[in-house]
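The other protein chains are all here in position, but one chain of the complex has been omitted.
And now, chain A:
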Amino acid sequence: MDSPFLKYLSQTVHVKQEHLPLLDELISRRQLKKNDVLLTAGQVCKHMFFVEEGLLRLFSTDENGKEHIVQFASENWFMSERGSLYFGTPSEFSIDVLEDSQLVVFDQEFIEKASSISAEFRTYNEYLLQNHIRHLQKRINLLIGASAEQRYIEFINLYADLTLRIPQWMIASYLGITPESLSRVRKGLSRQNFK
């Protein structure tokens, strides 16, 4: 009963106690190592992952081989290529493992079954989707119009402890700036704030 996923279902999603064992039966768990790949661009995404421990990233690779990071997922985050999962189309993105991870793995069928078992789950899943859209719109807006410093400040508000867990070039990739620009932003912040 004390797995992080069940705790999340109970405390955050507010799934009723009697429904928890029913949902627990439908999921599986996987232990992954750093650098393992969960989804490769071109494949159809079959799964959604919930991170109990560890860190994942979703990224695309351009024709020059450069990686562009779209999303990170650390503890208590969901990760999937939702478009590919729902529509069954090949994914434009890859998902890999940045730290040894323990994941809960489920598929679209789980989402449907869980939604029919638990009204709370259904409501929360919709909230997650809406929240995801809100987040993506905000991210598009920042990438189009905001300064590197604004983007970085948004990043540290969203993913506070990732600055300690991932290399700077990955943060720069997520922000759509060069590692050199990120270094300047951090230097600027320390000038303002280091007493």
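Observations on the structure shown:
FYI, a residue touches a chain if its C-beta (ideal position, glycine included) is under 8 Å from a C-beta of that chain, and two chains touch if they have at least 3 such contacts; residues count from 1.
Everything below uses one rule, namely that contacts and distances are computed from a predicted model.
Chosen from "Quercetin 2,3-dioxygenase", "Sugar ABC transporter permease", "Formate dehydrogenase subunit gamma" or "Heme exporter protein D", the protein name that UniProt gives for the omitted chain reads "Quercetin 2,3-dioxygenase". What chain A contributes to its contact with the hidden chain is residues 156, 160-161, 163-165, 167-168, 183, 186-195.
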